[in-house]
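Notes follow the structure.
Of the protein chains in this complex, all but one are displayed in their positions.
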Amino acid sequence: MELLEYIQYVLAPQVLNGLTVGVALILVALGLTIIFGLLDVLNMSHGEFYAVGAFLTIGLGAMGVNFWALIVLAPILMIPLAIAVERFLIRKVYDGADRHVTTLLVTFGLALVMEDVLKLIFGANPHRPENPLPGASEVLGIVFPHYRFLLIIVGAFIILVISYIVYRTKLGSMVRAAAYDRNMAASLGVPVGLIYSGTFAFGVGLAALAGVLLAPIYSVFPTMGRDFIFMAFSVVIIGGMGSILGAVVAGLLLAQISSLSSLFIEPVWTDPIVFGVMVIFLMFRPQGLFGRIGHA
Amino acid sequence: MMNSNLGRSMGALCLALGLASQVMAETPIKIGVVTPLSGTYAGIGQPIRWGMEMAAKEINEAGGIAGRQLQLIFEDEEANPAVAVQRAERLIQVEKVDFLTGTVNSGSTLAVGQLGERNNTLVSTTVSYADSITGERCSPNVFRVNARAEQQSIALAAWLAKSKPDARVFYIGPDYEMGRSTVAAFKAKAEQYGLKTVGEFFAPLDAKDYTQYFNQIRAARPDVIYTSVAGNDTVRLFSQLAEFGLMRDVTMIGSAGVITSQNIKAVGKAGDGFTTGTGYSPDLNIPENKTFVAAYKALYKQDPDTFAADSYGLIYGYKAAVEKANSTDTDKVRAALQGLSWSTPQGTKQIRAGDHQGIQDMLLVSIKDGQFNVIDKVPAEEAIGPDVCTKF
Partner (left out) sequence: MHDRITQTFRGSHVLTAVLVAAALAFMLVGIANNDTFYLRLGTEALIFAGLALSVDLLLGYTGLLSLGQAMYFGIGAYVSAVVLIHTQSFWLAMSASLGASLLAAIVGGIIANQVRGVYFALITFALAQVVAKVIYNTQSLGSSDGLIGIPVVDVNLGVAAISTSSPAGFFLAVLTIIIGLYGLTAWLLNTPFGRVLIALKANERRVPFLGYSVWRARLAAYVLAGAIAGISGALYPMLRGFVSPELLFFSTSGNALIAVILGGVGTLAGALYGSIILIVLKSVISTYTTHHLIVIGSLFIALVLFVPQGLTGYVRPYIVAWLERRSTRRSNDQKPSMPTAVVLKRDSS
């Protein structure tokens, strides 16, 4: 096959698909890395919040709520749950000696409970909300569904907005200050407690948003929280914990690796390859590509 | 004096014997059901439970099995063979069940079957369709009343050759042993009928996104796509294929587990037109099934599926075997089961003595508007493959 044809009919679609997966992955990983970067908490239940977002689409959708409204509604509905989790679970173990371990354990237990609760309420069978933007178009010989275009655009928009907030607004600088030095920030008048709760809510809200956006194409079922764990953690580690730019770059990179690798190798080897990349980073550049939020 | 003593002891003996036989007649026959009541396969465990409970209720109301009441004892195996074996052992040792059934995935069936073999208890599955269970890994204590993968494949291939003799077929499967062997088995039969293979790929289990493989499909331009995915993977594959417009002018076919009552709603419109070879459909138009469906709907307010029908049939099969053997002794029931013919919602089934595999008429079923419809039938003798079990 000619090189140009190869690029147009084989490479380009793969890259586009990788972009969709990448955007989804970034949304999930962003929340995780922000929580990790600011609160120094590894949220093992992050995947479950992603699942809750998706299930809200099913549950509220069945009650007649419009899908587009849910994109805004789902993260907002997560706020009380997130604040409760942060205040009553995470903050309790936060000041212990092995904070990393205990927060990991607490969020691990939370993940168990959340998954089973979802199963209790919605049953074990899969669900799928109707695609709100059906149809596909052919552009330059590549067929691409409308909804996935929208996904890429919406995802990119959200990422840009977040970057703007974090790096160019006062709120963002407070968050970065609190990440860098909690006590100093507090003594400068930054409402650290509020920032912590708010950031956690924001992080899991992002996960829930990803759940809503992906539900029409990835379907909804109680164990879906495990879908992204491996990849999201890899993105956080490779990108640098707490780094937004790192999450974006690593997310796009890893998504493209898994998308393009299926052209050359057996798909079952994708996970080991990603794992290998992660290990190499940890060995030679443990702070990831871009280091830590507030510390860059 | 002596006479009255003798008389009294004789009387006591008679009373004791009389009481004993009363007790004997009243001890229930116990069937242990180790089935996934939680976890991913809970949606299959439920119709199994319902089918069996309905059968037990009917049998008990009609007087039980040989005068004894039938009791079902359920345990949750969480779709994990390690848990299944643990619970099954409890049923055998503590509850002292006469028969074991209920396992869904083939790993659990094989492990529980081995346990049955080591504990002189008979085991049957009503769901597992891996050929090996009554094939290379058969066991004298393991039975299967539902159709196995080979029967499904033969039926489907025969129908495909008949209705689309020049079809170009593309194969999609989940990348694990069962997924690959199902595809391979069907491909072999299809190629025997002269149907052309134009491509294949195997995606990892639980793959979220199949779009990276769609290029291959586009390049191959198939008329028919055969798949062996199941559960959530089906929902994703089908909805994504529809999303990308790859279902236009393509007939989707696959193994019987691809779309079941568990995921048919989530698959939605993308599932319309999907055809498979299977052992049951609720709209099967024979009198035994009409009675069964009516009773099931009255009790559980929904249509039965293949898991319910096969499980219901098993209980009646066991009843027939016990009554034929006039005992619940393992060896006698085994002998009675071998070659047994009995009436089920799918018509008459027979258990082949050589490998303990149930033989039945196979149906070709197609989905339309979210419902299964029977479109064709393949008689039992044609659909059953050879007996490859050499262990007994």
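Here are a few things to note about the model shown:
Labels for the chains are A and B, by order of writing; each one numbers its residues from 1.
Assume contacts are C-beta pairs under 8 Å (C-beta built on N, C-alpha and C of every residue); 3 or more make two chains touch, one makes a residue touch a chain.
Note that the structure is a prediction, hence the values are computed from the model and not measured.
Contacts of the undisplayed chain with the visible chains, over the whole complex, involve A, B. Within the complete assembly, B:80 is the residue of B:80, B:197 or B:216 that touches the hidden chain. Checked against the full complex, the one of B:33, B:178 or B:237 touching the unshown chain is B:178.
Checked against the hidden chain, the listed residues B:42, B:104 or B:230 yield one contact partner: B:42. Among A:7, A:112 or A:171, only A:112 touches the chain that is left out of the view.
Residues of chain A that touch the chain left out of the display are 42, 89, 92-93, 96, 98, 100-102, 104-106, 108-113, 115-117, 119-120, 230, 233-234, 237, 268, 271-272, 275, 278-279, 282-283, 286. On the side of chain B, the interface with the absent chain consists of residues 37-38, 42, 76, 80-82, 85-86, 89-90, 92-94, 105-107, 110-111, 113-115, 118, 130, 132, 137, 175-178, 204-205, using the contact rule stated above.
Convention: only the chains that are shown with their structure count from here on.
In whole angstrom, the spacing between the mean C-alpha positions of chain A and chain B is 40. On the side of chain B, the complex with chain A involves touching residues 38-43, 175, 201-204, 206-209, 211-215, 218-219, 231-232, 235-236, 239-240, 243-245, 262-263, 265-268. By the touch criterion stated above, chain A contacts chain B in their complex at residues 9-10, 13-14, 17-18, 20-21, 119, 123-128, 130-131, 134, 136, 143-145, 147-148, 216-221, 223-224, 227, 258-259, 262, 266-268, 270-271.
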